[in-house]
Each structure stands twice: as structure tokens, then as C-alpha cells.
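Just passing along the structure, written as C-alpha cells.
Coming up: chain A.
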Amino acid sequence: MKSGGSKLEQILEKGQFAVTAEIGPPKHADAEKVVHHAHILKDYVDATNITDCQTAVVRMSSIGTGVHVLGAGVEPIVQMTCRDRNRIAMQSDLLAAYSLGMRNVLCLSGDHQKFGNHPTAKNVYDVDSMQLIHLVRRMRDEKKFFCDEEIKGAEPRFFIGAVANPFADPFEWRVDRLEKKVAAGAEFIQTQCIYDMERFERFMEMVRERGLDKQVHILAGVTPLKSWKVAKYLQSNVSGMIVPDAIVERLKAAEDSKAEGVNICIEQIKYIKEKVPGVHGVHIMAIAWEEVVPDIVQRCGLYPRPQL
Partner candidate 1 sequence: MIVAEQKPLAEIADMIKDCRKVLFAGCGGCVTVCLSGGEKETEVMATALRMKRQLEGNPLETVTYTATRQCDPEYIDAMADAVRGVDAVVSLACGVGPQYIAARYPDLWVIPAQNTTFAGGSKEHGVWEEFCGLCGQCVLHLTGGICPIIRCSKSILNGPCGGSQYGKCEISKDVDCAWHLIYERLKRLDRLDLIRAYQEPKDWSKARDGGPRKVTREDVMIG
Partner candidate 2 sequence: MEFEPKIVAFCCHFCAYSAADLAGSMRLQYAPNIRIIEMPCSGTIDHRVLLKALEDGADGVFVAGCMEGDCHFLKGNYRAKRRVNHVKKLLEEIGLESGRLEMYNLSAAMGPRFAEIANEMTAKIKELGPSPFRKHTGGDVG
């Protein structure tokens, strides 16, 4: 095992189908709800992402929230974007995160601050996500800071994750980029949430052609939709997301759209598990609907989670 004890890494390396979920930190200084969500997810996931000021909206930090989640008995995956921190702050945060017990880090570019509640902020983007992956790996495998200086003492040993978006363009380049991330040091990948299954399958075909499924653990991202309005919003307003009209229509026609949204999600997970080779797990992003995750995990036959 490369990391300093990541449960997620162990499960994936054992060849088991992993389940991760997501917790969105609060827009205030009280972690009570986070702990509550962690308790809900505890027995149903192997680890949970903690978003990092998602959509550039100020929230409790990913690492800080991670401490609360860890305390509740759930393994956190710290998300770190490139938008708000320069390389000095990044490394500083990584050292602290590791010392506080975090073992997984997900490196991503981060939504532009234009989308958030502080659009007038200066954007940092000192390093990009590719560089962050590479440099986090170097901290672990070569005991080096980004500046080449040796880390004298405990080096942070993270299990390193990145994201892939088969629904962004240019499509044919997305697998090249994934390959580049793997070469840079990515060990697990979470994809943007899947609604266009056909496109995801084509993506995975290209992934398998290059043998990337043997080099990195890909977790398919899914999100249960509450209503056709949410589906429509994602379709029109979120860059890099594709939602087929068929799904919008199905939700519109349903009597209980929430139940239908969960049904669709379960169908997707089952399909991916059985029919799409090369996928090593599922990443369930049910932000503000964490309560629905246990039900989904159970009905997909993924409960109980493997104990280590």
C-alpha cells in the first residue's frame, strides 16, 4: 500500500467494488449537521468526499470538516481545488491534513469564482490540477516539497485521486488527459455524474483500449435527481454536464419524482457494475440528500461494506 493507511486504497487494491459518497460542508461554523450526515453514511460507504468550497461558495474548509467526519468514524477524502490556494498554502494544508488523520486527497481545478458568492475575489490557480497530482505524489514517494527541498520528517502519504469528465469536450482528448493524470500520479478517479450512459460507455471503451483500467481505479459518479426541474437545471446551467432529455421526461412523468430519481440512480449503478467493465466503484453524489444513500447502496446489493 502506497498511502499511510487509506481504507479506500485497501478496498480498491483488494479488487472490491468501492462505494464513496459526498458531504458538503456548512456555510457556517457549526459542524453538527456534518457529523449527522457522517453517521448516516457510516456503514454504507468506504470513504466520503468533502467538497472544497464547491461552486466557489464559502463553506467550512474541506480539511476542517474532514476532522469532524473522521471523528464520526468515516474516512474522509479531502478535496483540494487550485482556485483558492497557492502552492505554499496547498503544501501547508496537506501537511496539516495528514497529521490530522486524512489519508485521501482528490485534486481538482475547481469551479471558477465567478459562480460563487465572491465573484470579485482574486483567483489563485498558481498550479493546475495535473501539477498538484504530480507534486502530491512527489511529497509521498520522494519526500520532496514542490520546490525540491527535502521533507525532513514525516512526509504526507496520501492516496491520490483526480477527476475525469467524459462529458466535457473535446471528447477524444478526455482519455488522453486521464492518461496524463495517471502518469502524473493519480491512483483513483471519480467521474462527473453520469446521465449519458452511452457516452460513458464509449469513454470506458477507450480507457480499456489503453489499459488504463489496470493502472487506475475509476469510480463512476452518479447523482440521484429529485425532480425534473433539477435535471433541467443541470442540463442547461452546468458546464461539462450532459443530461439526456429522456431522463428529464421520465422524471416529469413520474408520480413520485424523488422515488423515480432514486430508481434511475440504482438502475445506473447496477448497469455500470454489470455491463461496463473497468469500473472499480461508484461515487454517489447526493448533496443535500445524504439520507437517500443508504437506501441506494442497499438496493444495489452493495451492503454490507467490506470490513478491514
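Keep this in mind: a residue touches a chain if its C-beta (ideal position, glycine included) is under 8 Å from a C-beta of that chain, and two chains touch if they have at least 3 such contacts; residues count from 1.
These made the cut because all candidates are chains of the complex that A comes from, given by their letters.
Computed from a predicted structure; not experimentally measured.
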- request: For chain A, choose the touching candidate in this complex from 1 or 2.
  value: 1
Message: Give the list of chain A residues in touch with candidate 1 in this complex.
response: 82-83, 87, 108-112, 114-115, 123, 125-131, 134-135, 146, 163-165, 167-170, 173, 176-177, 179-180, 183-184, 192, 239-240
